[in-house]
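Every protein chain but one is kept in place in this view of the complex.
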Amino acid sequence: MSIPAQAPGQVAATSPVSKEHALELLRSMLRIRRFEERCVELYSEARIRGFLHLYIGEEAIAAGVMPALQSDDPIVSTYREHGHALARGIPMNAVMAEMFGKVQGCSHGRGGSMHLFDAATRFYGGSAIVGGGLPLAVGVGLGELMQQRHTVTASFFGDGAVAEGEFHECLNLAALWKLPVLFLCENNRYAMGTAIERALANVDVTAKAAAYNIAAEAVDGMDVLAVEDATRRAADAVRNDGPRLIEFHTYRYRAHSMYDPELYRSKEEVERWRDYDPLVTFPAQLRALGYLDDVSLTAIEHEIAVEIDAAIAYADAGTLEPVSDLTRFVYSETRPA
Amino acid sequence: MSIPAQAPGQVAATSPVSKEHALELLRSMLRIRRFEERCVELYSEARIRGFLHLYIGEEAIAAGVMPALQSDDPIVSTYREHGHALARGIPMNAVMAEMFGKVQGCSHGRGGSMHLFDAATRFYGGSAIVGGGLPLAVGVGLGELMQQRHTVTASFFGDGAVAEGEFHECLNLAALWKLPVLFLCENNRYAMGTAIERALANVDVTAKAAAYNIAAEAVDGMDVLAVEDATRRAADAVRNDGPRLIEFHTYRYRAHSMYDPELYRSKEEVERWRDYDPLVTFPAQLRALGYLDDVSLTAIEHEIAVEIDAAIAYADAGTLEPVSDLTRFVYSETRPA
Amino acid sequence: METPVSTAVSTPDARVTVRCTYREAMRAAIREAMHRDPRVFLMGEDVGRYGGSFAVSMGLLAEFGPERIRDTPLSESAFVGAGIGAALVGMRPIVEIMTVNFSLLALDQILNNAATLSHMSGGQFSVPLVIRMTTGAGRQLAAQHSHSLEGWYAHIPGLKVLTPATLEDARGMLWTALEDPDPVLIFENGVLYNMEGDLPDDAGPVEISHAAVRRHGDDLTLITYGGTLPKTLEAAERLAKEDIDCEVIDLRTLRPLDTDAIVTSVSRTTRAVVVDEGWRSGSISAEVSARIVEGAFYRLDSPVLRVCTAEVPIPYAKHLEDAALPQVETIMAAVRQSVASDG
Partner (left out) sequence: METPVSTAVSTPDARVTVRCTYREAMRAAIREAMHRDPRVFLMGEDVGRYGGSFAVSMGLLAEFGPERIRDTPLSESAFVGAGIGAALVGMRPIVEIMTVNFSLLALDQILNNAATLSHMSGGQFSVPLVIRMTTGAGRQLAAQHSHSLEGWYAHIPGLKVLTPATLEDARGMLWTALEDPDPVLIFENGVLYNMEGDLPDDAGPVEISHAAVRRHGDDLTLITYGGTLPKTLEAAERLAKEDIDCEVIDLRTLRPLDTDAIVTSVSRTTRAVVVDEGWRSGSISAEVSARIVEGAFYRLDSPVLRVCTAEVPIPYAKHLEDAALPQVETIMAAVRQSVASDG
């Protein structure tokens, strides 16, 4: 399956979904969206610095993938990972504090937006070299397999990463050794300003997977139910017999990082994709099903706003690491067990 | 087409071949074979040093490819390139002198067996990093195209190189930009001691080409006529509309480099492949066609022996560069035009 | 005694100057090269439609078209190698690697191909290639986006390594690099792009084989390059108020190093402090120190000191990043220490 930029991404009820779960998915997406909208404000106030890559438009992927994984399944992510981190369950306080550069941040303030890490949820970063997380993920999968942990390692990467040599080396190695790695390509059609058509001779990422004998599926990444369903099926398959790949068709509504003149795409194209915004289509679907009304939506929004306010307050109140600790963590402080 | 290790590689007369040309092809293969056999002796006498990778068994490829290219088509090769160099027309004297480390060598004695270079025949090396020649070849193709030279850049690489990231990046770039590059995979089933089955999740190299929308063909690399024919067709296609790939199925009869215990394959397997030795099958075919008899074969052998003797004498008589010239050529001595 | 070390320092004369930024000077240099030589083209990630990740090539796609302003896929090894190959057969590519941090993916091509082909081929081939990349920290981009590896690249024979730190050099080094028969790496420190100043209207090529004295002084020689030049000059000005008169040498080219300029100056001032944004151990500052000792040991009145980046992957938090990098204060402190100590 492949979604042309023109065709509307219908919300297909690929699996029956309970009201409770549906609202959880909505909540998860909305939480990411609102969080990032506030990050934009904080960035313009210079309270968040460095690079800030927004996930706005792509929330259905993180929100749909995470419930389909188990809590001990390792995650390897990119620099566009707020959504992954929040949906995975890293506390919002810790994520916000990280972007404020505080010790209470999930990476102790050393990583910032691009390098969220969390041992408790097995979140292995936050990697800012395009394609650089793939070898890591393959290794995590290998380590898990050798220790018979029966986990699935989820490896997120963008369409841009597909052209890098690492993609090729890693898909081959994972397939050759039947490693329990789930490759999750977030194809938002652009790598910075480079449209996928100008980056890949063959834009079908699933076709590439075939060259390694890896079963792959293309999925509407704007449809949270489709995402969850596909991920669940793929994760099952991975747990039993090696790697799978899912290509999620999605779109980023914002600039690549905080500022970019967006000379590479038209306003019309962006507008066209607004029709498939999961935060428009999914609420509409839920309303049609009678799962959602204005009152309940307002309640969710409110809850989220409260959480974000609290996170900002938490981050604000956080402490800066003493400069004398600068060289901490360059080498580990404890010998491994 | 794929040649299983078991099935005999039949010499298919895929194109009608003149007696003269057929004998040229035989001569070319035999010349490489005899040259390398003498290199083995010279190596054990320590007159050739460093690494020495023999092409013995694979001669049909070089001998078949080169006549299908034009004299201004650039060649980018590997460290297993004596055959390519000789078939391309680098004088044997210069190749031998190179391996003796003499100034008269085709790389001034600085390159040795792995780094044969020759501007006159547009032979751009002799690259000893597996896969490292591919980006170079893509660039040569790009440069030729931008200068409207209408050449085909031939890029040789082994099955081992297919797993490297460079393979992926380069096939994609060549296809994306429709560069006039002819990718020539010499699949001898092993990368050092690693059988292709233990290196590639999917051993079909032509299937990989498809992932980049590159048309590809698998060819019996033990059949010099099939090699020539396929190369000619592919080179035509490249000249008109971008990259092609040929996977030559072949076999190396000798150790990877001069010594290796060959623990990774059975004597029986090597013996089985002897049946397809192009220096057995092709002479037999030519005899059947009445193109060859004992007398003419002896004459060819004699001519070649004389040439090799002369090359050794030439190399022996060559001079060593003065040590004071050590740092020459680190930077170019002339400004470019 | 002092030798003239550079022709790159513009003399204040009657030339017409234009106000511009380092970024604009760089862009003007690329434009000029494109106009001057049809073999020149620019290739890299997002150099075209995006306008360059640091906006250096903004507008060039419209002016020169996609044949000569080539957006590449994310594949550093392939497109750097492609630059090498194209240079081999007669083109004059300018390859932009978005930042030095990603250049590691192309290092095999740079070290094993670009830097060796001339020598390995016994001088038959050369690689007239220019690779530009942004380098340096200081913008809270954290551990994977803040490397300063230009000094590290200077270890590789076969390459030349340039670090323009002034508008003149941003404007002038590219053309000289393109004229060079061998691969030249140009490192543009990210903190310099917005630096503004007056550039002579007719600013053109500058030679690349000499260091430049950016400030004359008698008490101590400060040696630096690239992103730390402005900080070093500021430190020198402030130290002048303390009656410490520093000479400031801008290395400009890290490979080959202009040993003469360094040794001549230090022999006169008898003291040296090297300022370098690279991690301390194995940085180019160590090489400078070693060369001073080799060439001016008996003239030295105190040990050569170094102000480098702390040996940590650069942290995100601003106060920690600041603490990791050379700063005006740390430079001043090192100078005071050097001047205070005596043999």
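Which chain is which? They are A, B and C, in the order written, and residues in each are numbered from 1.
Definition applied: a contact is a pair of C-beta atoms (placed from the backbone, for glycine too) under 8 Å apart; a residue touches a chain by one contact, two chains touch by 3 or more.
Just so we're clear, the structure is a prediction, and the values are computed from it rather than from any experiment.
**Student:** Would you mind listing the shown chains in contact with the chain that isn't displayed?
**Tutor:** The omitted chain makes contact with A, B, C across the full complex.
**Student:** Could you tell me which of B:28, B:77, B:93 or B:127 touches the chain that is not displayed?
**Tutor:** Touches the omitted chain: B:127.
**Student:** From the listed residues C:23, C:132, C:171 or C:255, report the one that touches the chain absent from this view.
**Tutor:** Final answer for the missing-chain contact: C:255.
**Student:** Which listed residue (B:163, B:181 or B:315) would be found touching the missing chain in the intact complex?
**Tutor:** The single option touching the absent chain is B:163.
**Student:** From the list A:36, A:58, A:169 or A:186, which touches the chain that is not on show?
**Tutor:** If we include the chain that is not displayed, A:169 is the one touching it.
**Student:** Which of these, A:36, A:59, A:144 or A:277, touches the one chain of the complex that we don't see?
**Tutor:** Result: among the candidates, A:144 touches the missing chain.
**Student:** Contacts of subunit C with the missing chain: which residues?
**Tutor:** These residues touch the chain not displayed: 77, 101-102, 104-105, 107-108, 111-112, 115-116, 119-120, 142-144, 147, 151-152, 154-158, 255-257, 278-279, 281-287, 289-290, 293-294, 297-298, 300, 302-306, 311-313, 315, 343.
**Student:** Taking the full complex into account, what residues of subunit B touch the chain not shown?
**Tutor:** Its contact residues with the unshown chain are 49-51, 98, 101-102, 107, 109-112, 114-115, 127-132, 160-161, 163-165, 191-194, 198-200, 260-261, 263-264, 320-321, 323, 326-327, 330.
**Student:** Would you write out the residues of subunit A that touch the absent chain, in ascending order?
**Tutor:** 74, 76, 105-111, 115, 117-119, 124-127, 129, 132, 134-144, 146-147, 165-166, 169-170, 172-173, 176, 328-336
Definition applied: only the chains that are shown with their structure count from here on.
**Student:** Just curious, how far off is subunit C from subunit B if you go by their C-alpha centres, in Å?
**Tutor:** 41
**Student:** Centre to centre, by mean C-alpha position, how many angstrom separate subunit A and subunit B?
**Tutor:** Their C-alpha centroids are separated by 46 Å.
**Student:** When you check subunit A against every other chain, which residues touch at least two of them?
**Tutor:** Counting only residues that touch two or more other chains, subunit A contributes 163-165, 198-200.
**Student:** Spell out, as numbers or ranges, the residues of subunit C touching 2 or more other chains.
**Tutor:** 73, 75, 77-78
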